[in-house]
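Here the complex is missing one protein chain, while the rest keep their positions.
Labels A and B are assigned to the chains in the order they are written; within every chain, residues are numbered from 1.
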Amino acid sequence: MNHRPLAPAGLALIASALVALGLIVVLPLAMVFHEAFRQGAGAYLAALSEPDAWSAMRLTLLVAAISVPLNAVFGLAAAWAIAKFEFPGRSLLVTMIDLPFSISPVVSGLVWVLLFGVNGWFGPLLQELGVRVIFNVTGVVLATVLVTLPFVARELIPLMEQQGADEEIAAITLGAGPWTTFFRVTLPNVKWGLLYGVLLCNARAMGEFGAVSVVSGHIRGLTNTMPLHVEILYNEYDFVGAFAVATVLAGLALVTLILKSALEWRHAGELAATRRH
Amino acid sequence: MSLAPSPPFTGRPRRAWRKDSVLPGFPLALGITLTWLSLIFLLPLSALLLRPWELGLSGFWTVVTDPRVLAALRISFGAAALAATINAGLGLLIAWVLSRYTFPGRRVVDALVDLPFALPTAVAGIALTAIYAPNGPLGAPLAELGIRIAYTPLGIVLALIFVGLPFVVRTVQPVLEDLDREVEEAARTLGATPRQTAWRVVLPALAPALLTGVGLAFARAAGEYGSVIFIAGNMPLRSEIAPLLIVIKLEQFDYAGAASVGLAMLALSFTGLLLLNTLQGVLARRGRA
Partner (left out) sequence: MFDWLILERESEMMINLNRRAALIGGLASAGALAACAPRPNAAAATLLNVSYDPTREFYRDYNALFAQLQPALAGGVRVEQSHGGSGKQARSVVDGLEADVVTLALAADIDEMAKRGLIAPDWAGRLPNNSAPYTSTIVFLVRKGNPKAIRSWSDLIRPGVEVITPNPKTSGGARWNYLAAWDHGLKQGGGDPAAARDYVSALFRQVPVLDTGARGSTTTFAQRGIGDVLLAWENEAFLAIKELGAGGLDIVAPPTSILAEPPVAVVDRIVERRGTRDLAEAYLAGLYAPEAQDLAARHHFRPRNAEVSARYADKFVQLEMSTIADFGGWPAAQAEHFADGAVFDQIYRPQ
């Protein structure tokens, strides 16, 4: 980190960056809090203690708790295969992992309907078995998993590529077992990267709206996640309620992100060391 | 998130080759990866890819060349390209400031950059509309000046800047932090002005990462729905985005038509990403040469 004294040019740059960030990111956030507290803290707390708001929060946490670990395991496996080995089709695989970023959320929801809807590929089969996949929690999880698929992998692949495979090769050569090598060498080396990936994946999982909206069925108190509940309240002209729930989401995201930032700073030295390998 | 581009394979010596690697776990790791990717991504994607062919090639073509659809695609991808370009500048500026200067509250600012990843897009859309509507805190003074943002294509661009900003910052920032300061200082010592240093030394080194970030921001923005519908005005041919047309087609139970538009969008995003990735590869090779 550079501690060069601030020249006027530097100050101007900082100021313009802050203004840009303020107009684009901070102002909407401030608006959300402003609207939520428009009628005072009492109305705010009342809106949050509503049972439907609670069930939306529970569902959102449940969905995140299922989808994030799945994508974390996927991310670790993908990064291990891609960063430590060279094989044909490797670049194609990387592109595939990136691609969910570029799919419209509406489409990310629609594809599950095309697969598991009554008129979808597996619709008749599922109906025969009496199993429902969409318009319940499973559907919400599937949509969330698809939308957040790349986050952990995208974080770990470049990190593991930079680190190379020397340490693991040394461990194996010295007689360590594969799992010992993974848990004692690889995992400690990527733990921060993994954590950031998981935190971001989690933030996105909790905030996803478009894809989830297509497959949820919008049943109040049952399949409404927090973002969907925000929409419902907004459509009921309950603006305080809508923005109150939104502040919880924004708050969860902010705490997550500040935690990540703090970790990054605290372990900056350690991080730099692992990256220099 | 560090969205650093994966280095392309252009003769860089690899430490481990598939054939002779002593490392274990390749089949397991690749197995998990491919299984998960197939279940969660490829299988659903194939449903999207195959559905439009119910209409036949000519049916698909009729859908995607309809003037409304063409206009919507132009609006979605045009606004996404414009927003990505603006984000290239803003993202670079913010990444530069975050990695080159210390100032009070820097950590919080750093954390805020990721907020658009996390805030539900619908909430962002509602908040942006409230701010930039003609009776909003910023919309009102702008309306005095004759500038309307909400309910115009400008509003779409604004929402897409919000959505895409973190992609650029998070791709550029790690590279900027890693960039050897000695090179910059050497350039300065050799008599280069700060501007020359920036244009001739720093920017070329950043270009591949910047392109990746812009590509991701572009691809993400082109498909964005939740934040845009609130602020766009949704007027056909003028501010109607392609994902909205998908929704409209679905309302009419036209699954094949909806999938056709989805497929067209995917193809365009993929082409855009591919072009940027190719350009990035060229730049990366030139950077190393």
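The rule is short, and it goes like this: a contact is a pair of C-beta atoms (placed from the backbone, for glycine too) under 8 Å apart; a residue touches a chain by one contact, two chains touch by 3 or more.
Nothing here was measured: the structure is a model prediction, and the numbers come from that model.
When you scan B:F77, B:F117, B:Y151 or B:F218 for touch with the missing chain, the hit is B:Y151. Note on the undisplayed chain: of the listed residues B:I75, B:L92, B:L154 or B:V247, the one touching it is B:V247.
Among A:S49, A:N119 or A:T180, only A:N119 touches the chain left out of the display.
The chain omitted from view is touched by exactly one of B:S76, B:S99, B:T129 or B:S227, namely B:T129.
Summary of contacts with the chain left out: across B:A186, B:L203, B:M235 or B:A267, the touching residue is B:M235.
Touching the omitted chain from chain B are residues 67-68, 71, 129-130, 133-136, 150-151, 229-230, 233-237, 240, 244, 247-254, 257. Seen across the whole complex, the unshown chain contacts chain A at 113, 116-120, 123, 132, 134-135, 217-222, 232, 234-237, 239.
Here is the rule we go by: only the chains that are shown with their structure count from here on.
Note on chain placement: the centre of chain A and the centre of chain B lie 16 Å apart, centres being C-alpha means. Within the complex formed with chain B, the chain A residues making contact are 1-4, 6, 9-10, 13-14, 16-18, 20-21, 23-29, 31-32, 35, 70, 73-74, 77-78, 80-82, 84-87, 90-91, 93-108, 110-112, 114-115, 119-121, 142, 145-146, 149, 151, 154-155, 157-159, 161, 164-166, 168-169, 172-173, 178, 181-182, 193, 196-197, 200, 203-204, 206-210, 226-227, 230-231, 234, 242-243, 246, 249-250, 252-254, 256-258, 260-262, 264-265, 275. In the complex of the two chains, the chain B residues touching chain A come out as 1-9, 14-18, 21-26, 28-33, 36-37, 40-45, 47-48, 51, 90, 93-94, 96-98, 100-103, 107-124, 126-128, 130-131, 138, 158, 161-162, 165, 178, 181, 194, 216, 219-220, 222-226, 242-243, 246-247, 250, 255, 258-259, 262, 265-266, 269-270, 273, 277.
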